[in-house]
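For this view, one protein chain was removed and the others were kept in their places.
Moving on to subunit A:
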Amino acid sequence: MTAFKTLSLAMFKGFIRDKVTLFFTFLFPLMFLVIFGLILRDVGADKTRIAVVGDGPIVSALRESGALELESYSDENAAVQKVKDGDLPAALIIRGQQLDVRFAQSDQVKSATVLGIVNGFVDKANLAATGQPPRFTFASEKVEDASLKPIQYLTPGILSWGVAVSAVFGAALTLVSWRRKQVLRRIRLAPVSATSVLSSRLLVSAGVALVQGATFVGIAMLPLFGLKLSGSWWLAIPLLLLGTIAFFALGMLVGAFAKTEEAASAAANIVVLPMAFLSGTFFPVDQAPAWLQTVSKIFPLRHMNDGMLDVLVRGKGIEALLMPSAILVGFALVVGFIASRVFKWEE
């Protein structure tokens, strides 16, 4: 046991002393998180803006509801010009009891939204003016789903991807460099199994994955990005660990074939990058064409992503872990077995 501890400590020291690895493990995925997080910050949160001329109870009600974003103009012509120029979809002009909506024919969807919302408020005000209680009531509640704010799907996606990259590269490069530097032959001459030595490296990868999780989520929760975690976020921890094991196994397979560190890097990239794109790291897969969604199901990263999304932001419970966990464990077993078959001690 102390042997395992010493080995793990050695692996850990080797890891944190390698600046390049640190960069690709932490800063590189964080760069994506920050850049995409900033670029897409307002997408989805986007409300329709309209021009408003004049004021009154309906305008106040609209402003309070937050259903539309109101841009006040004092001059009617200027407001209408904005609509004509296509800058705004509609202008609301209030003259006492009279409300006029001037809308752009070119943006029918938005105009319809505006008309519907304004109409609703006018009807409500009319009804209230009659003093009658409403015969039908209607309540609405937001369901967080396909319409997640970008940071809500970016964080789980980039976290899964970051963990996958660091586990695949960690395993592949360790194996290749040990083989090239004859460390594997030395290990072979010691009364330990290669598996136990690799396990200590796996332990380091698992620790790294947890630190990645804490860092990425912590940064995404800054007010600037505004990630909101669901109550069952801690279910992401077992998922991070299982993902590490699965992708570590994949890295061992890459490391078994690659002869040089360069080849291992290239091969790992070829495996990980397309998988990342198709698994919803940078955009939600539900927005992709159906055939692509089907294809993406063959990637373990897709399932890890789904699981992460479910437990981190969609508020699903432990049952959401079943499918991703089963797939990750199965993947780790199959790929790990193949890797152990093609494993080579020396060049």
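FYI, a contact is a pair of C-beta atoms (placed from the backbone, for glycine too) under 8 Å apart; a residue touches a chain by one contact, two chains touch by 3 or more; residues count from 1.
By definition in this document, contacts and distances are computed from a predicted model.
Novice: For the chain that's not shown, choose its UniProt protein name out of "Cytochrome c oxidase subunit 3", "Alpha-ketoacid dehydrogenase subunit beta", "ABC transporter ATP-binding protein" or "Acetolactate synthase-1/3 small subunit".
Specialist: "ABC transporter ATP-binding protein"
Novice: Can you tell me which of A:V192, A:L292 or A:I318 touches the chain that was removed from the display?
Specialist: A:V192
Novice: Quick one: say which of A:K181, A:K259 or A:K297 touches the chain that got left out.
Specialist: Spelled out, the listed residue whose C-beta touches the missing chain is A:K181.
Novice: For subunit A, which residues touch the unseen chain?
Specialist: Residues 2-3, 6-7, 10, 13-14, 17-18, 177, 181-183, 185-192, 197 of subunit A touch the chain absent from view.
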